[in-house]
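What you see is the complex with one protein chain gone and the rest in place.
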Amino acid sequence: MTDLTASRIQSADAVPARSRFPIHIAVFLAPALAIYTLFSIYPLIDTIRLSLYAGDETGARSFVGLENFRTLLSDPNWSGQFWNAFRNNLIFFLIHMVVQNGIGLGLAMLLSLPRLTGGSVYRTLIFLPTMLSVVIIGFIWQLILNPLWGIAPSLLKAVGLGSFFGPWLGQESTALLTVSLISVWQFVGIPMMLIYAALLNIPDDLLDAATVDGAGPFSVFWFVRLPLILPTLGVVSILTFVANFNAFDLIYAIKGALAGPNFSTDILGTFFYRTFFGFQLQVGSPTMGAAVATAMLIIILVGVLIYLFGVQRRLQRHTF
Amino acid sequence: MADVSLHNVAKSFGATEILRDIDLSVADGEFVVFVGPSGCGKSTLLRIIAGLETVSGGEIRIDSRRVNELPPADRKIAMVFQSYALYPHMNVYKNMAFGLKFAKTNKAEVDRRVRQAAEILKLTPLLDRKPRELSGGQRQRVAIGRAIVRNPSVFLFDEPLSNLDAALRVNTRLEIAKLHRDLGATMIYVTHDQVEAMTLASKIVVMNHGRIEQVGAPLELYRHPGNLFVAGFIGSPRMNFIKGQVLRLEGGSATLGFAGTEAVVTVRAGALAPGDPVTVGIRPEHMEQGGADAAPLRGTIDAIEQLGESSYVYMRLASGDDVIVRAPGETDATPGGAYTAHVPARALHVFDASGVSVLAGRG
Partner (left out) sequence: MGPTIRPGRIAVHVALILYTILALGPILLILVNAFKTRRAIFADPLGLPNGQTFTTIGFDRVFANADFGLYFFNSLTVTLVSLVLIVLIGAMAAWALTEYKFTGNTLIALYLAVGIMVPIRLGSVSILRMMVELNLVNTLTALILVYVAQGLPLAILILGEFIQQIPKDLRDAARCDGVSEYRIFASIILPLISPAIATVAVFTMVPVWNDLWFPLILAPGDGKQTITLGVQQFIGQYVTDWNAVLASLTLAIAPVLVLYLLFSRYLVRGLTAGAVK
């Protein structure tokens, strides 16, 4: 899904060009372009535009240039929250990169072992949580980790870790890590599947050749399989990045819009929601909300551009 | 250099038997070709020798040393894969040097060996290229080069030519034959193409259904196939088979009746009894037009293929059997016309009801 431009350019020479723009092409393209433009691109552009305005109590709007962004980044009422959310979001992302993609890679390696019995059963079952709603997953874990129910502490006690338990979701020091791990738990299936598919794509002959060359299982992984799935790891990373910096549902479901305790689980998505709709005493502001959304857009675009021009170009895609 | 021997080798996946009772010895410096239809177990046998598959029974020896428990890298073998199996992320040089990395060879020695192999295979200008920048023939040579640098006792080839086009295939075939002469190494080569087997092998192993049907030099298999399967597999176009019967038996001389004609052949004592059904085989290139002591086969012509230097006449005999006859390039035969081919008794192959050759001094 990343080498889109290349495949399009190749495919563009399907039929020789005709002198007049044929009407049927317009007919085929019109509905998709109309809906996509109207409900996706236009709102994004309009949001950016709106971020340059300020509204007053009467609803009248006036152009203020980059004032909203100055407020967001330097006004003590805003910048603390923004940077807190950004920092938390970064931690949220890093935990996913290391834990989610690490476990995903490990599972994919195990599942791609030759002649593994029951492989498809494992894949299907491990992928199951990914199919469920983030909201449902959030509630499930909230119940399990609830000290009232006591199932988590008693399970921990059974494996000798009883003293380790605490109200993880309620403590400022552990809430973000806990929420991140819940999300990791749910989405491990995605990197697992993508990496598994990439590993399957490596011909058996190549691995046999490496074995004949004297490479042990670790060397086969390190010198042959890993280099060959690097492009997929790149795709997995950028998908994780976009998904994480756009996350909202889980934290809203578990911790509400306030992302407690004391904003320790606040990420950009929940910060955007509060800014836009308001909470408790603060009134919601569409223009400040638009500014937050634009900031998120810029963060995501920077990430995507770094990936496209910094990472993807260096990762040679291999055809076998 | 080394010899290879297999004793009672068997292989099964669960309940499916892939190979059984494989006994074979390959002498030092021999070029042995495993040939057979797809699914006959020849590739599995090669992978067993390489150590990529374990055996369910039996013993494999390389250089008189039992290697059943040894990993591939310690068997002093090198393998060339059908798909070449070049590492796509490494250039030609690194592809060839990769195996030496694990053999703890020092850098200067690695470099010397890679450059020497590249010289032999005319790959020197391509050492910095990635596999995707090479043509099919060049990739093939890199795959062979990767085997050469390991300096193996035994080379294993798994259908190495099947991904090349026809012209390149002939070329590479000659190169491999030359390589064998130059290196003098033991080579084991798997193919389903009997022409490759005939042209390359010093010894052919014909396999079918997980068993060895016959082992022998190429011309020996052509002249004296031990059974129906080998007779049908070696030679192109395929040998004609006609159902027949033993009419009379006097000492070692059997008179056979087939397709409305008769022929007398010398058979092994006790192999046949009067009235036994037999299958008579005759190669298209051994049929003659005319000939005093040859049995005539009469029929009508279905089709004629003219190849220039010769023609193949497809005819249907009055008995209902279809046969192919090689005729001179300039033939006046026409489809629909009558045709008579003659079968010299010395060119006949005769097989009993179980498909085993019964000719005296053969099989």
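Order of writing sets the labels: A and B. Residues in every chain begin at 1.
Basically, contacts are C-beta pairs under 8 Å (C-beta built on N, C-alpha and C of every residue); 3 or more make two chains touch, one makes a residue touch a chain.
Since the structure is predicted, the reported quantities are computational estimates derived from the model, not experimental observations.
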**Request:** Could you tell me which of A:Leu94, A:Leu143 or A:Leu161 touches the chain that is not displayed?
**Result:** A:Leu143
**Fill in**
Among A:Phe28, A:Trp222 or A:Phe309, contact with the omitted chain is made only by A:Phe28
**Prompt:** Residue-wise, where is subunit A in contact with the chain that is not depicted?
**Reply:** 1, 3-5, 7-9, 11-18, 21-22, 24-25, 27-29, 31-33, 35-36, 38-44, 46-47, 50, 103, 107, 110-111, 113-116, 118, 120, 122-129, 131-136, 139-141, 143-144, 149-151, 154, 185, 188, 193-194, 196-198, 200-201, 232, 238, 242, 246, 248-249, 252-253, 269, 272, 276, 286, 289-290, 293-294, 296-297, 300-301, 304
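Throughout what follows, only the chains that are shown with their structure count from here on.
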**Message:** Quick check on the complex: what are the subunit A residues that touch subunit B?
**Reply:** 203, 205-206, 208-216, 219, 223-224, 227-228, 316, 318-320
**Request:** Note which residues of subunit B are touching subunit A in the complex, please.
**Result:** 47, 50-52, 71-73, 77-79, 81-85, 87-89, 98-99, 102-103, 130, 132, 146, 150
